[in-house]
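Every protein chain of the complex appears in place save one, which is left out.
By letter and in written order, the chains are A and B; residue numbering begins at 1 in each of them.
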Amino acid sequence: MLRFILMRLGKAAIILVAILTLNFFLIHAAPGDPAAVMAGEAGAADAKFIAQLREQFGLDKPLLTQLAIYLKGVLQLDLGYSYRQQMPVADLIFSRLPATLLLTMTAFVISLLLGTVAGVLASARVGKWSDTAISTLALLFYATPLYWAALMAVLLFSVYFNWLPGFGYETVGANYTGLRRVLDIGQHLILPATTLGLFFMAVYMRMTRASMLEVSQLDFVKTARAKGLKPSIIQRRHIFRNAMLPVVTLAGLQAGQLVGGAVLTETVFAWPGIGRLMFEALAQRDYNLLLGVFFVSSAMVLLFNLITDILYRFVDPRIRVA
Amino acid sequence: MTDPVLSIRNLKVALPEGADRDFAVNDVSFDLYPGEILCIVGESGSGKSMSANAAMGLLPDLVRPVGGEIIFEGTDVLKLSEAQMMKLRGKKVAMIFQEPMSALNPLMRVEDQIAEVFEAHNLLTPRDRAKRAIELMTEVGIPDPEKAARAYPFQLSGGQRQRVMIAMALALEPSILIADEPTTALDVTTQAQILELIRNLQEERGMAVMFITHDFGVVAEIADRVAVMQYGKIVEAGTADDVLDNPQHEYTRKLIAAIPKLAAEAGAAAAGKTPILEVEGLNKTYVTGGSLLFSKPRIVHAVNNVNLTLAEGETLGIVGESGSGKSSVGRCLVRLMQPDSGTVRLAGHDMAQLSGAALREARKSIQMIFQDPYASLNPRSKVGRIIAEGPMAHGVSKTEAYGRAVKLLEMVDLDALAIDRYPHEFSGGQRQRIGIARALALEPRVIIADEAVSALDVSIQAQVLDLLADLKERLNLALIFITHDLRVAAQICDRIAVMQNGKVVETGPAHAIFNNPQSGYARTLIEAIPGREKELAAAG
Partner (left out) sequence: MADFWNRFSRNRGAVIGLALLVIVILVAVLAPLLFPQSPWRMVQRPFLAPFSMDQYPLGTDALGRDVISGLAYGAQVSLLVGLVSTVAALLIGIPIGALAGYFGGWMDDALMRFTEFFQTVPSFALAIVLVAIFEPSIQSIIAAIAIVSWPPVARLVRGEVLSLRSREYVEAAILSGQTSLTIILRQVLPNTISPIIVLASLMVATAILLESSLSFLGLGDPNMMSWGYMIGAARTVIRQAWWLSFFPGVAILLTVLALNLIGEGLNDALNPRLARRGK
């Protein structure tokens, strides 16, 4: 197990270096002076700052030397300085990271949980009205733009009904502490997490339903029936566990989309995470910050992948033992 | 005679609309008596497993019984509710299946799957269940049962998995065991062991066994009574001896006649003929699993220093069980697989060394016929193109290649109009003929037939074997016939090479190998052929 995790971490490290290299070349491929690109919108930064950037990243040296300087910087957790926000990029990102982790993890759990439950229900009632209802709903969620769902949720649940807050991470100025604060954040979390999870819920539901139906046709299910087992046990012990394998794989693959989707959700809900930071960087053309966020969100995806891989090994003995 | 334990009366099972016939089982009646093994025999699509599945209440979706009754212990099983059926299944009537791999849950430990049978019927404590599971595994002859109990199905061999299935079926000492082609997916030596196990357990416990099979060899080995099915009806039933020795119905006679006979003829030895293909020191190893850094790879020596010669006009059989390396040898010869070392001399070239255009040219003289009549023809190409493609790739004009294709189709007894049709319009046997025509299109001197009749029903198999023998004669071909089926080898081969674990353990004239095998393994293999003893007794 440890060996497996080490191996996966090694692989993740290689991917991260590849992403950094991509980042580096993107800055150089962008139209205009790399120093200006890194500083932000042309003309916004003063000449002194640009000169400092040239110095720091050795922009007059050969390209590969620059790459080495860049990679070395990142290893020391130096992602550069945001001229716009007057703060080191790494500090900015790390101060915003917890909010995003909270949001994406919650959305992930909600979507996986509700998605599989709905999928199992639908598969058990295949062809009946409840299956049709669940499947139709999934089809709609699957086609709904994430940000639009978020906007409509705000419109409905916070503007019209005034049930839930549709803005921010906690009530501004209330200065809650302890449990009150947790509850307050939880309240603020409901709409963003649900709307972010909606699409993925649909994905998992469809996958679970299809997978349950497919597994129920397999030979070992017939064996289980031939033993005289109750349908509920067959469903749970034989069909469900096997049906979850492709769902877990898919969940790992979808993690990247979830992190990407957070940009939209955080923008709509003014959720103070790295997604919102990315939007701010876009608006201010702060490319260095943009690339920093891109790098960190990729790292988050790798983390999600690692978790699902471990989960998968836990479920499937063929991979664990072999 | 005692009362039957199971009585099937006028059973009718309907197929869903759009199937090739209305009833899978049409007005079938038979009795199963305690302490007997009843074999239901038939070719694919005869409906032979349907009555058994109906008795378990395990028919596939959309297939349902529409008439008749199945009487077990005085009640009609077809009228029972699902809850009542559940009490019956596993406890009174148990079942084992063809594919022991897919019939076991891949994610559950073997002992848990056996223990589940007790759980399903609310018997014993969890602790006792685990203990009984190990006892049962010991009883069905699984080595090191304590360790095997903790294993997952993928860690066991095919034969062991089938033993687990049997242990499961026997757990509650049912009065009926239904075995649906339980040895079809197994190697011949494993098959012999499993058949013996079933026979022994049946005798010890006085169970009734309903044994479904397509293989008359297996019938001869195990059956007390036989029912032969065709198109959903029983065409003949009786004691095993009566049906096998003195078949009454024309269909039964045809089936039995189609079984390749074991008596290989002496003579026709290839002595003095010039060799056309010489294989020396052929080696091939696979490395499976293992990654760059961490895990250890497993090395399999699939072909281990193999030497073979094939004379002009000769048929050489390569026989062996799965994993013996027989297919790898065939694939190395045509270079679908790259051998690690060794020479393959064919008409002056060393096939093992050629590459590119020279290899393509040399391959014209060595062609292959494949196993699966469905996977061996491109579903999106018309038959004419499938056959003409080869010559065209070698520069023959389109008109000439298609003209040749027509002649070849006639040669394999197919209508010339076939060139404009797609493969899916043909039956399995016809497709195999198309595959043969394709192999002949390049006018090869050697043909390798890799399990070429294994996927076919026995009556079709006989026709294709006849065709091959005829073509070989007319075109003076040399044939390498790779098969796991020793009966087929006995019928068609002049000489035979027996393979085990990548090595050739014995080579010799076919009759010598069958009548007087020298190596221990060849002897085991030949003694395991189902129905052999009966056939020898009848002949001798």
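The criterion applied here is as follows: a residue touches a chain if its C-beta (ideal position, glycine included) is under 8 Å from a C-beta of that chain, and two chains touch if they have at least 3 such contacts.
Remember, it's a predicted structure, so these values are computed and weren't measured experimentally.
**Q** For the chain that's not shown, point to the residue among A:Gln52, A:Thr171 or A:Gln257 touching it.
**A** The single option touching the absent chain is A:Gln257.
**Q** Check the options B:Met85, B:Leu197 or B:Leu336 and report the residue that touches the missing chain.
**A** B:Leu336
**Q** For the full complex, which residue in B:Lys261, B:Arg298 or B:Arg360 touches the chain that was left out?
**A** B:Arg360
**Q** Which of A:Pro31, A:Gly127 or A:Gly173 touches the chain that is not shown?
**A** That would be A:Pro31, which touches the missing chain.
**Q** Pick out which of B:Gln371, B:Gln430, B:Gln461 or B:Gln491 touches the chain that's been left out of the picture.
**A** B:Gln371
**Q** Which positions on chain B touch the chain that was left off?
**A** Residues 19-20, 44-45, 334, 336, 360-361, 363-364, 366-368, 370-372, 374-381, 386, 389-390, 393-394, 435, 438-439, 441-442 of chain B touch the chain that is not shown.
**Q** Given the full complex, what residues of chain A touch the hidden partner chain?
**A** The list for chain A reads 15, 18-19, 26-27, 29-31, 37, 139-140, 142-148, 151-152, 154-155, 159, 253, 256-257, 259-261, 263-264, 267-268, 278-279, 282-283, 285, 287, 290-291, 293-294, 297-298, 300-302, 305.
One rule holds in what follows: only the chains that are shown with their structure count from here on.
**Q** Using mean C-alpha positions as chain centres, tell me how far chain A is from chain B in Å, no decimals.
**A** 50
**Q** What does chain B use to touch chain A in their complex?
**A** 56, 58, 86-91, 94-95, 97, 99, 102-108, 116-117, 119-121, 152, 154-155, 165, 168, 289, 291, 293-294
**Q** Touching residues of chain A toward chain B in the complex: what are they?
**A** 3, 7, 10, 218-220, 222-230, 233, 237-238, 241-242, 315-318, 321-322
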